[in-house]
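Before we start, here is the structure in question, set down as structure tokens.
Part of the complex only, each chain left as placed.
The first chain written gets the first letter, and so on, giving A and B; residue counts start at 1 in each chain.
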Amino acid sequence: MSTDHSTAILTMTTEKLSREESLKGIFHQHRDGNPLPSAKALQEIIELSRSILFPGYYGMSSVNIKTIKYHIGVNVERLHKLLADQIMAGLCFADECSEETYEKLNVRRCESEQLATQIIEKLPVIRATLATDVEAAYCGDPAAESVGEIISCYPVIKALTNYRIAHELTVLGVPLIPRMMTEMAHSETGIDIHPGAQIGHHFTIDHGTGVVIGATCIIGNNVKLYQGVTLGAKSFPLDENGNPIKGIARHPIIEDNVVVYSNATILGRITIGHDCVVGANIWVTEDMEPETKKYKKA
Amino acid sequence: MSTDHSTAILTMTTEKLSREESLKGIFHQHRDGNPLPSAKALQEIIELSRSILFPGYYGMSSVNIKTIKYHIGVNVERLHKLLADQIMAGLCFADECSEETYEKLNVRRCESEQLATQIIEKLPVIRATLATDVEAAYCGDPAAESVGEIISCYPVIKALTNYRIAHELTVLGVPLIPRMMTEMAHSETGIDIHPGAQIGHHFTIDHGTGVVIGATCIIGNNVKLYQGVTLGAKSFPLDENGNPIKGIARHPIIEDNVVVYSNATILGRITIGHDCVVGANIWVTEDMEPETKKYKKA
């Protein structure tokens, strides 16, 4: 009898959880055939991208210069297909209009494939930039024994690979997908970079856990951060309804050759001038002149 | 010959590692048929719960309002079975008595199924509360472009989903399982919430990495934390054997509408009054009056 009772509760709960009022605000009804972006597909996109950008280190452990083209060719083709599908899912997700026609779907499908092609086309440049990031990490860490160790192990390389692809997607106007990609890196490395941020070459982060880089940050070249650094917003204006106004520049500008030590917090649309040094555990809410240093008094 | 030598060392080491004295303190002998809680099963429990609570966003990327009931029904039934098994494993783990009889096992099996049913029954309320958390995250972040982005990407929602289910299990007296669930979220998000903590509605955490919320915390409604915030214990009394005394209230009370900025540390059984603001990187070990603000001197 108790199991009958239990079954009754399960079916009643199923009913409750399926009612439209219960689903309000946590359920986005989709048109048939237009699924939401898939975390699983994005995971495969990340793995393929790493495998293409750093062959031998990710995805295929035995590579030969004579046959590498086959592997990259297969991976590029697969990546294109997966990206086109997920970009399509992102575009459908963001689009509010409910009357979907086949014509509109076709237009969007074409657009998604073209966007995916544009991302693929940027991979050689992305790889070149990531190579500078690898170099910066190697030169900046006495514990690193080889460039290969940086590529294989260092969380910053994983986080930047996701970020640099996600940023290009953001520039192209693709919604949702870029954020999902950088949050995957956040979960994996503890480094939270918003895909909207702009970051120059030879960028590195040591250790990385707890680093936050906000959506409107602008970071120059040869910048180095340590673990726990926050580049955040100080406060944000609300509109007449009390909601935060979106799209306002509210995060710091970090110029070239800046170093920010662990757990420092830099807040607001301020500028940290080139060649500055920001000490550990300190709190900065005002501009710093170029080539100045700010340390905590112990 | 070297491989014979190697095999000899492997078998000898196997012997050593299997001796009772070597196993002492790190091995809990179980009665046959009563396995320990399984991380793999708990992982599936988390995925099913997310899929039921946020249909379309987790677990099934193409959902239709007309057929959603089938999906939720199947998932609820599976969740019930998995929960009952793991609750049973948790109860057996905690129970010290060694003379197990079939009668006792049956009693515990019934109890486990009833507890699993009670958790299922609470899912609609848990979903309603999580919907307020989603709303709080959306309203509090100018970078968020849609509610769907919050549900899909934001670590706080993953951490709170695990916590809110784990907390209900704790309230029902289920041992071990709730801690395993919140530690899974800790690993995924860097947010460490003890399942014993009490947390109101419209709760949110921005970025999240490094946040710690202790076992006896009490948090009101509309509270917002930033990354790196610790709500911890200052010290704890020891018993005559030098062991910490369990069960004493030792973590802060945070009243309604409080904001705590990044890396702030609040320690001990103090009260942060309603509508307080606690600035970044600061250290609070004494009560704060309602509607007061405390900032670091830069």
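By our rule, contacts are C-beta pairs under 8 Å (C-beta built on N, C-alpha and C of every residue); 3 or more make two chains touch, one makes a residue touch a chain.
Keep in mind the model is a prediction, meaning the values are calculated, not measured.
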Identical protein chains in the complete assembly, only 2 of which are shown:
6
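Everything that follows uses one rule, which is that only the chains that are shown with their structure count from here on.
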Averaging only over C-alpha atoms, locate the centres of chain A and chain B and give their separation in whole Å.
26
In the complex with chain B, residue positions of chain A that touch it
2-3, 5-6, 9-11, 13-18, 20, 22-30, 32-39, 89, 93-94, 175-176, 179-180, 183, 186-187, 190, 192, 194, 196, 209-210, 212, 214-215, 228, 230, 232-233, 236, 242-248, 250, 263, 265, 267, 281, 283-286
Could you pull out which chain B residues touch chain A in their complex?
52-58, 61-65, 68-69, 72-73, 76-77, 80, 110, 113-114, 117, 120-121, 123-124, 127-128, 130-131, 134-135, 139-143, 145-149, 151-155, 188-190, 207, 209-210, 226-228, 262-263, 280-281, 296, 298
